[in-house]
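The next block holds one structure in the form of structure tokens; read it before the comments.
Omission of a single protein chain aside, the complex is shown with its protein chains in their original locations.
Let's turn to chain A:
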Amino acid sequence: MEAALSELTPEADVPVVFVKQRKIGGHGSILKAYQEGRLQKLLKMNDSEDLPESYDYDLVIIGGGSGGLAAAKEAAKYDKKVMVLDFVTPTPLGTRWGLGGTCVNVGCIPKKLMHQAALLGQALRDSRNYGWEVEETVKHDWEKMTEAVQNHIGSLNWGYRVALREKKVVYENAYGQFIGPHRIKATNNKGKEKIYSAERFLIATGERPRYLGIPGDKEYCISSDDLFSLPYCPGKTLVVGASYVALECAGFLAGIGLDVTVMVRSILLRGFDQDMANKIGEHMEEHGVKFIRQFVPIKVSRVACRFVDSILMLKGKKRVVLMVAASFSALTGKIPVTDEEQTNVPYIYAIGDVLEDKLELTPVAIQAGRLLAQRLYAGSTVKVRLTSFVSLPSGIMGLSCLLANVYHSYFWPLEWTVPSRDNNKCYAKVVCNIKDNERVVGFHVLGPNAGEVTQGFAAALKCGLTKKQLDNTIGIHPVCAEVFTTLSVTKRSGGSILQTGC
């Protein structure tokens, strides 16, 4: 028996004792732990009450965003008792929102809707060239747009509450805090506290925007948390930051006709292919967005009516003009996890933006949440696997220029020809590994509907797409995406990639 035991656990003497899923060891080790007082400590665990006899819930999820809700709905499928605690700490301005997390309330969804508003402004201008009798200048009503966007978000919040109810997931609008092993305290916005116990926990609290830490930042500045529900038009805006959040916000604010400046400390879109990042910056500048490069704000204050260069002072009868879009930081610092999303505490897991070193994207969080629930309750062993992404620069793939053929081209969307707009601005690029049959390892596109174009190629890349296969594929005509089936000029050759039309 000792031999069998020593196979299962590298221990020689019996009994082998486990406390709270942690192995203490054989008889000798137990005695030692007791003598040193470690055993008692283990059993007590932070001087709190003993372990609950039974748990209120199989799973308590802290955070009702993309990851948390996906996990909740999946776990409920396996008849588990699940609770979701979701709470939004108001911003310095006082903004708050409902169930659904960042993506739904202050991220992907409102961002894309406001982006669409900006695109529609452009469409109004184009439509004149196509025969539509629209006035030359059309004014934009911020309040009308924001109301429409918030109504849609409200319907999504409602939809989530209904979905959770239908799946018998308990939802509480309360702030969750750990108070002991397997126990959590939930505080609602009236201050009422309740205590729950659960066999397992999932932290999916995501992140919030970071403030600059300069005088006046919290009093006078807003962040993406506030922008999408701002009850008045932001007017002349300074966006501080160079992330995709900064540029996307600056983009649509300029698109609806506002005077926008972006203040960048060093480079645009750190971590993205810099060739593409610079093209984006150029395009934005050509379309009226001003950039102040290599400056950082040091002070923000309210002033009656002057704009002075040396210190940033902003005019405003209203509170807001400065937008902070710097990088984000988690509530309590990011959480490192194993590749099965387990934290250092065996029964506590974490997914989504709150994780250290993971891609901060809704679909990643959703997949992680779903797969985790399947591993915990449905006996699955599948883990999250990511494909190469548009945004990864060739540097990160470890490919030096010598090993890669980079094919590229400008293209002109047919729809932009009639209004004579932006010729040779849209850009397509693929990076191919010379040492591996010219396998496509990188894909970049700058142009309308970039997301729609890229999705299919992401799937193709996953399947090992090579340049030859790209070349042998018939393009769909006339669409922007077909440019990828006719790339022939490499960057190295220096050949011209200007386009002259079909």
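As a convention for this text, a residue touches a chain if its C-beta (ideal position, glycine included) is under 8 Å from a C-beta of that chain, and two chains touch if they have at least 3 such contacts; residues count from 1.
In this section, contacts and distances are computed from a predicted model.
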Among "Spindle pole body component", "Zinc finger protein GAI-ASSOCIATED FACTOR 1", "thioredoxin-disulfide reductase (NADPH)" or "Trafficking protein particle complex subunit 8", the UniProt name of the subunit that does not appear here: "thioredoxin-disulfide reductase (NADPH)"
Selected residue (touches chain absent from view) among A:Val104, A:Cys221 or A:Cys426: A:Val104
Hidden partner chain, touching residue among A:Glu36, A:Asp141, A:Asp259 or A:Glu286: A:Asp141
Chain not shown: contacting residue from A:Val14, A:Val345, A:Ile434 or A:Val479: A:Val479
Hidden-chain contact residue, picked from the options A:Gly94, A:Gly131, A:Gly379 or A:Gly494: A:Gly131
Where the unshown chain meets chain A, residue by residue: 100, 103-104, 108-109, 112-113, 116-117, 120-121, 123-124, 126-127, 129-135, 138-146, 148, 152, 155-156, 159, 163, 256, 361-364, 367, 385-387, 389-390, 414-415, 417-418, 449, 451-460, 462-466, 469-470, 472-482, 484-485, 500-502
